[in-house]
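Here the structure is laid out as structure tokens; the discussion comes afterwards.
What you see is the complex with one protein chain gone and the rest in place.
After this line comes subunit A, so read on.
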Amino acid sequence: MDLLNAIVALLNFVIVPATAYGAQLALGALGVTLIYGILRFSNFAHGDTMAFGTTITILFTWWFQSLGVSLGPLPTALLALPFGIAGAALLMLGTDRVVYRFYRAQKAVPVILVIVSMGVMFVYNGLVRFIIGVDEQRFDDGDRFIISARDFKEMTGLDEGLALKSTQAITLVVAAIAVALLFWFLNKTRTGKSMRAFSDNEDLALLSGINPERVVVVTWLIVAALATVAGTLYGLDKGFKPFVYFQLLLPIFAAAIVGGLGSPLGAIAGGFVIAYSEVMITYAWKKVAGYLLPESLEPDGLAQLLSTDYKFAVSFAILVVVLLFKPTGLFKGQSV
């Protein structure tokens, strides 16, 4: 019984939240890593791209809700997601046409593009605030919980509850589908293969007749889809606030770099590494230890390795260590 309680406590507070958070970071990091791999710059505007896509999704969600359209137990936002993706795609293609194409034609060095993307970031930032405001928005509807902590306790008779939010389950399912689609696209389709060829060796790809503008357009479309999906899932789970999305940029970049910039598999692994390290290393093991250890050995204190103040320090310490020993990241991306 005590063993079960310990497992449930760990699941409820560490495994489930960290897995959902990890999936959201992984989707964000995938977008960053694709742009780095194919367009060859670090896109600082990614967090605000997520915010923009989510904003459009929220607007359509509200519209559907006002029409009475719903998906029953599932959030209406899933229905609005394609519209959000389309909105983000239009914005990104427009940005590319107006801003990035100019610098591509000049063969600008990556550091210039990074600074340019910061400018784009501020513009998106303002655009989102202009459209939806700076306040927090909730747009989740449908069933909130698959199982709530209280119901779980009553069902099982355990002392510990296990809550599984429907948004957490949806996050994992949608993330899995998105990743599967992406890998299928990159590995099996002609366009996907040409994108990987372009990423591996631009000159060789051009010589073999790949149209670079087409690769760029497809990349932006995929990135818009990934960013909107990541942003919407995050917003469903934790609420949408433009400022928070701006701040998400940091853990997303950490995830992409730990995994190896340019490597899609690395981005996913990186997302989970960062999420788990934030939650686990600062977790107070007192409760779990209390269930597992005999009474004489129970800790008096919190049995916490580091205070939660240091959770960002932890993920960045991991980042530094990885870069020191494997500059290309865990999955052999490009060195930064």
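For the reader, a short list of remarks on this structure follows.
Note that in this section a contact is a pair of C-beta atoms (placed from the backbone, for glycine too) under 8 Å apart; a residue touches a chain by one contact, two chains touch by 3 or more; residues count from 1.
In the analysis below, contacts and distances are computed from a predicted model.
For the omitted chain of this complex, the UniProt record lists the protein as "Branched-chain amino acid ABC transporter substrate-binding protein", which is one of "Formylmethanofuran dehydrogenase subunit A", "Branched-chain amino acid ABC transporter substrate-binding protein", "2-hydroxyacyl-CoA dehydratase" or "Response regulator". Touching the chain that is not shown, out of A:V123, A:V244 or A:L330: A:V244 (per the contact rule at the top). Mapped onto subunit A, contacts with the missing chain fall at residues 9, 12-14, 17-18, 21, 135-136, 138, 145, 148-150, 161, 163, 165, 234, 238-239, 241, 243-245, 247-248, 278-279, 282-288, 302, 304, 307-309, 311-312.
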